[in-house]
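Right, chain A next:
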Amino acid sequence: MPDVALQQELRIIGFLCNWCSYGGADTAGVSRFKQPTDLRIIRVPCSGRVDPLFVVKALLNGADGVLVSGCHPRDCHYSDGNFYARRRLEMLKRLLPFLGIDDRRFHYTWVSASEGARWQETVTNFTKRLHELGPLQLKKEVSS
Partner candidate 1 sequence: MDAINLTETIDTDFIKEVAKESGENPSLCYQCGNCTAGCPYTHFFDYPVSMVMRLLQTGQKETILTSKAIWLCATCETCTTRCPCNIDVAHIMDTLRIMARREGKVSEKDIRLFYDTFLSSMRQFGRIYEVGLLLSYNLKSGHLMADADLGPKVLSRGKIHFLPKKIKGAGEVAKIFERFEGKSDRHG
Partner candidate 2 sequence: MKWQKFSKDLKENQTGMVEKEYGYYAGCSLEGTASEYDTSLRVVLNTLGVKFREPDDWSCCGSTPAHTVDHVLAAALAARNLSIVEKSGLDTIIAPCPSCMTVLKKAQYNMKGSDDFAAKVNQLLDEPYNLGVETKSALQILLEDVGLEAIEKKVTHIFPDLKVAPYYGCILTRPPQLAQFDDPENPVSMDKILSAAKINVCDFAFKLECCGAAFGVPKRDMVNRLTYKVLSMAIDAGANCIAVACPLCQQNLDLRQEQVNRTMGSSFNIPVLYFSQILGLAFGFSPKEVALDKLVVGADNLLKNRLTVEEWEKMREAEAQAKKQKGKKAIEKDEQSTEETE
Partner candidate 3 sequence: MRVGVFICHCGNNIAGTVDVAKVAEETRKIPGVAYATTYMYTCSEPGQEEIKEAIKREKLDRIVVAACSPRMHELTFRRTIEKAGLNRYFFEMANIREHVSWIGENRELNTKKAIEAVRMAVAKVMQNKPLYSSSFKINKRVLVIGGGVAGMQAALDCADGGLEVVLVEKSPSVGGMMARLDKTFPTVDCSICILGPKMVDVAQHEKIKLYAFSEIEDIKGYVGNYQIKIKKKATYVDWSKCTGCGACMEKCPSKNAYDAFNFGVAPTRAINIPFPQAIPKKAKIDPKYCRQFTKGKCGVCAKICPTKAINYEMVDEIVTEEVGAIIVATGYSLIDMEKLPEYGGGKYPDVISGIQYERLLNASGPTAGHIVRPSDHEEPKTIVFVSCAGSRDKSIGIPYCSNFCCMYIAKQAILTKDHIPDSQSYVFYMDIRSPGKGYDEFTRRAQEEYGVHYIRGRVSRIYPKGKKMVVRGADTLLGTQVEIEADLVVLGTAVVANSDAAHMAEKLHISYDTSGFYVESHPKLRPVETNTSGVFLAGACQGPKDIPASVGQGSAAASKVQALFSKDMLESDPAIARVNINTCVGCLKCVSTCPFQAIKDKELKDGRVVADVIETVCAGCGVCTSTCPCGAIQLQHFTDNQLLAEVNALCQM
């Protein structure tokens, strides 16, 4: 984590479902689980609300990475919204390379409201991964 902090911050956007992952991030905060500061969080009711276009738009408009986190399978506040999310976002992951974006810049996971430690781990690992990839340079990644 410290090596991440020393570098220039990256722009990372997280879409978190209100019931599980946003709560998990709250729990991590209440437990004072330290995390890198790059991530900015957008609250959505359900990960099923996340339109793959949001992710693409974010990446094309200047974000270096996007994280989507929802409820665990079978623990969705809205029955199975997270299954829709998974299906769509899996597809998105396969499409990203065609847009010239390394698919490691997008991560989809699940964290429940009680899993503060898991949230800390998720944020730390994803941030670390993006710092290894560096800032998103669209033209460069397209040509390569």
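The rule is short, and it goes like this: a contact is a pair of C-beta atoms (placed from the backbone, for glycine too) under 8 Å apart; a residue touches a chain by one contact, two chains touch by 3 or more; residues count from 1.
The candidates were selected such that all candidates are chains of the complex that A comes from, given by their letters.
Just so it is clear, the model here is predicted, and its values are computed rather than measured.
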In-complex contact of chain A, chosen from 1, 2 or 3: 3
Partner candidate 3, residues of chain A touching it in the complex: 5, 9, 11, 13, 18-20, 22-23, 25-26, 28-30, 32-37, 40-46, 48-52, 54, 57-58, 61-63, 71, 74-81, 84, 88, 112-115, 120
